[in-house]
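Provided herewith is a single structure, encoded as structure tokens, for subsequent inquiry.
With one protein chain held back, the other chains of the complex are shown just where they sit.
The first chain written gets the first letter, and so on, giving A, B and C; residue counts start at 1 in each chain.
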Amino acid sequence: MTVESTAARKPRRSSGTSSTTSTTGSKTGGAKRAARTKKPETAQDQSRTEPPLVQLLTPEGERVQHPDYDVDLSPEELRGLYRDMVMTRRFDGEATALQRQGELGLWASLLGQEAAQIGSGRALRDDDYVFPTYREHGVAWCRGVDPTNLLGMFRGVNNGGWDPNSNNFQLYTIVIGSQTLHATGYAMGVAKDGTDSAVIAYFGDGASSQGDVAESFTFSAVYNAPVVFFCQNNQWAISEPTEKQTRVPLYQRAQGYGFPGVRVDGNDVLACLAVTRWALERARRGEGPTLVEAFTYRMGAHTTSDDPTRYRTDDERAAWEAKDPILRLRRHLEAQGHADEAWFAQVEEESEALGRRVREAVRAMPDPDHTAIFENVYADGHALVDEERAQFAAYQASFADGEVK
Amino acid sequence: MTVESTAARKPRRSSGTSSTTSTTGSKTGGAKRAARTKKPETAQDQSRTEPPLVQLLTPEGERVQHPDYDVDLSPEELRGLYRDMVMTRRFDGEATALQRQGELGLWASLLGQEAAQIGSGRALRDDDYVFPTYREHGVAWCRGVDPTNLLGMFRGVNNGGWDPNSNNFQLYTIVIGSQTLHATGYAMGVAKDGTDSAVIAYFGDGASSQGDVAESFTFSAVYNAPVVFFCQNNQWAISEPTEKQTRVPLYQRAQGYGFPGVRVDGNDVLACLAVTRWALERARRGEGPTLVEAFTYRMGAHTTSDDPTRYRTDDERAAWEAKDPILRLRRHLEAQGHADEAWFAQVEEESEALGRRVREAVRAMPDPDHTAIFENVYADGHALVDEERAQFAAYQASFADGEVK
Amino acid sequence: MAVQKLPLAKALNESLRKALETDPKVLIMGEDVGKLGGVFRVTDGLQKDFGEERVIDTPLAESGIVGTAIGLALRGYRPVVEIQFDGFVFPAYDQIVTQLAKMHARSLGTVKLPIVVRIPYGGGIGAVEHHSESPEALFAHVAGLKVVSPSNSSDAYWMLQQAIQSDDPVIFFEPKRRYWDKGEVDPDAIPGELHKARTARVGADITLAAYGPMVKVCLEAAAAAAEEGKSVEVLDLRSVSPFDFDAIQASVEKTRRLVVVHEAPVFFGSGAEIAARITERCFYHLEAPVLRVGGYHAPYPPARLEEEYLPGLDRVLDAVDRALAY
Partner (left out) sequence: MAVQKLPLAKALNESLRKALETDPKVLIMGEDVGKLGGVFRVTDGLQKDFGEERVIDTPLAESGIVGTAIGLALRGYRPVVEIQFDGFVFPAYDQIVTQLAKMHARSLGTVKLPIVVRIPYGGGIGAVEHHSESPEALFAHVAGLKVVSPSNSSDAYWMLQQAIQSDDPVIFFEPKRRYWDKGEVDPDAIPGELHKARTARVGADITLAAYGPMVKVCLEAAAAAAEEGKSVEVLDLRSVSPFDFDAIQASVEKTRRLVVVHEAPVFFGSGAEIAARITERCFYHLEAPVLRVGGYHAPYPPARLEEEYLPGLDRVLDAVDRALAY
């Protein structure tokens, strides 16, 4: 039996032909002859074949129906989602500003991904558990993690500043993909415990290439673990476009592991909510893992250290701006008469207050005590750590009058 | 857009229900309540849903047609395949015997997998390159690697006793899955060189779970590398049945990475040849990777150290015996009148001669020189190795009269 | 279980059984740990008695095994993970050093990962490549992990109990060529501390420090040296991270000479760390430099060379003689 994938007979690029991809001034181009015959597709060809997204709210704010997924939200709930997104964006903007002011060492902005994060985050129950990357500030917001907690690591005062079990929101994980295995193991534990909680693991389009992610697909499928893999395909992994990670849409990856994959409009908070809720329900019912690919866009730089002008065009960004997740929900709220100017102004004000609170909290964040280096290396202690801590203390004490250390 | 996999709504086992899988005397079964509702399928359910295989020769030796794959072989070629399989099986049997006699430390038998290996091996061109696991004795035979070379590692005189470039047959790789990345890289190089050679990577059903294998799928798809992934699904990874690695047929894995997967009857040498040839041709034409799953059976133990009676039944083995790859080709040759008793007897004799030659060669295989420990650690030398080699030599010399070392 | 003479592998098996019985959160995970009972039968019979929910045959993916064990630990379980052979731990190395080792610190102490990673290690069984390595230094260098290795059945039983009870991740190196060596196990004994060395033989002239498979070799060397009138003290270090430097120091202050013995390559091995630290601590006591006997800077050789590669009785005695000659 044969399975042909959509891309199987259409290679995206033929590595045998030398000059197809390197257009500018190739000095000593690697391949010597073009033995391979297929013409590579261009980016245009590719976008023409992109599969349709699950969408419930158009960029213009129009509510549309989808045969498989739906949500029925009250005006209050809709306003809640809007508020979440605005607050998240404001917090994110403040953090970016704080980095520029030198208060943070680094910031990874979620600008543009608010709908993916709030939609999926609001689909969760309290007893569900979240395994984020380093960019899930919106999900953290939904979980009730104090936003200022997220900043400790970026300020450099800790490597993760909250108790994961307080909000069922694991620490940020920097090594990409690792957390998908933790999520799977946690979900295996949930199943063992016989509860109907679910687990959600976030990761990026770039991370999808890591072996750990594939192994998490295998384990979750084999053990039928109640986990939702939520991939925010924001089109970029630092400077690499998604086509460096895959030649078919990412949501299709799940199929080969024996569970469903769905591509959802990642800028549509309603669709993200609906699809994630459906996937979580599958998990609760014992139907195992699901892969959700939220098709979205990283509007900002990868982090504040990054310079996207080196690798992508303004046009692309502009095209995505038209699909802004906040704007489309606002249009919908306005069109439906669910919210008036005063309400929007009030949310704006709230978000400004959040910005102020965050700013003040960060500035007041104390540097850690020096001996924190030695704390929590082990839970049960370790003789060498004790020895080094003591040496360190004695050494520091030798600069009695607060001299250079 | 949603993709439902065949298994998506039918979990193979529900981890939330405590006693479904552990049937005997569970003392403190992990899960406390059965919150999940789905009934797990039994093995029977599963085999009922197994997809059909590409087959060109039935177990009874009848030649059948397949709409997509075909081979047209002369009687001589057919006899050649038969001879290859018999020789390979005889060699393998001799190696097993040599292990029992203490001449080898270990042996990994290919018994039952002759068709998968000879069929795929004979599909290759001389300029193609093979990346084997530790069990591809039949493929090595096709490549012209002297069978006695394969035994050095199992005897413990070296870690791989041939020059990979002499026969375009890489050394055996023990760490499972690793070689799929080497094959992919090699294939990337082939493409860069602009030649139309192809590469084949062998791996097992167990190895399919390794992250490295998934990464090789990603790299080969993204770079459109001319590589064939040939998975011998012999139903077992030591004591673990394939269902511990996947809940859908393995060939489907390819789809999610954007290239085709095919399941072939791994005990049908003609089908294996046809499908592998097709996949290699795709590679040569610049159409990128293919996954071939050869559905076969490990008739023997995992290795001579293994005791399969602990984990599988004789019935299973017996059922597969009826599908024996050599027998079915013999039936075909006989039915077609392509070979007579005298010819079969001659092949038998040839194989006995091979057995003798191997036996003698192994017994004559000298132990390596002690200083071999220090040889070839580096290509360009290393001061520490030089120092240790000299110390070792001096130390050994100190036992001047051949005393204990 | 009564006091019994057990092979080391069986002592481990009994220890796992006891852990499974005592604490419902203990899980066993690994390749072939179920029906087969592991390739060394250390988990023999456990799946039969405790079920597939607690003794789990995993997909063949070491990163996945350790990574999911971390998730299970976050959920409150205490996974005991088996890596089939030393050489196959490296696919899991990333999860071990970047996640398992660091998550407690990363969480400012709020998260604990009580995971034991069992690794049969070392050579001497005539195996093929990747089945005879001694990678303990690669774990000891990494803060957040504890590294131990028993040398006998009693320690195998008790140290595994303690490792499972520890709230820290423990890399548990099992001396595979001693799996079949028998020793007494008293299930009612009061065990020594997990990270303390044990004086395996008292001596006066020189100290041999070893752990795991090399303790037996050192005891044999000490016995042989005794016949030549040399009094050799043997320390069974038991723990590599942390090392029990106090015990080594005390011994060296008495004997004034130290030889460290391990199978792992000498270069950047345990002997280096012990030599450096003990020389600092005992600079005026040492009559000779701390000598090291161990593997060479070469891949573990094919089986027919391992006798030459592994530190044996004669190489240990040679080092003893060299140290005494100072």
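The definition used in the following text is that a contact is a pair of C-beta atoms (placed from the backbone, for glycine too) under 8 Å apart; a residue touches a chain by one contact, two chains touch by 3 or more.
Because the structure is predicted, anything quoted here is derived from the model rather than measured.
Asks: Counting the whole assembly, list the visible chains that the omitted chain makes contact with.
Replies: Counted over the whole complex, the chain not pictured touches A, B, C.
Asks: Specify the residue from the set B:185, B:308 or B:355 that touches the hidden chain.
Replies: B:185
Asks: Quick one: say which of C:25, C:262 or C:292 touches the chain that got left out.
Replies: Among C:25, C:262 or C:292, only C:292 touches the chain that is not shown.
Asks: Looking at A:149, A:245, A:290 or A:351, which makes contact with the chain not pictured?
Replies: Considering the complete complex, A:245 is the one touching the chain left out.
Asks: Name, in rising order, the residues on chain A that touch the hidden chain in the full complex.
Replies: 15, 18-19, 21-22, 24-31, 105-106, 152-159, 174-176, 206-207, 209-212, 237-240, 244-245, 305-307, 310-311, 367-368, 370, 372-374, 377, 382, 384-385, 388, 392, 395, 398-399, 404-405
Asks: Touching residues of chain C against the unshown chain: what are they?
Replies: 63, 87, 90-91, 93-94, 97-98, 101-102, 105-106, 129-130, 137-138, 140-144, 241, 264-265, 267-273, 275-277, 279-280, 283, 288-292, 296-299, 326
Asks: Could you list which residues of chain B touch the chain missing from the display?
Replies: Contact residues on chain B toward the absent chain are 158-165, 170-171, 173, 175, 178, 180-190, 192-193, 211-212, 215-216, 218-219, 222, 375-380, 382-385.
Criterion: only the chains that are shown with their structure count from here on.
Asks: Comparing centres built from CA atoms, which chain ends up most distant from chain B?
Replies: Taking each chain's C-alpha mean as its centre, the farthest from chain B is A.
Asks: From the mean C-alpha coordinate of chain B to that of chain C, what's the distance rounded to whole Å?
Replies: So the centroids are 34 Å from each other.
Asks: Hey, how far is the Cα centre of chain A from the one of chain C, in Å?
Replies: 40
Asks: When you check chain C against every other chain, which residues touch at least two of them?
Replies: Only 53, 58-59, 61, 63-64 qualify.
Asks: Pull out every residue in chain A that's touching 2 or more other chains.
Replies: Within chain A, the residues that touch at least two other chains are 188, 192-193, 211-212, 215, 218, 222.
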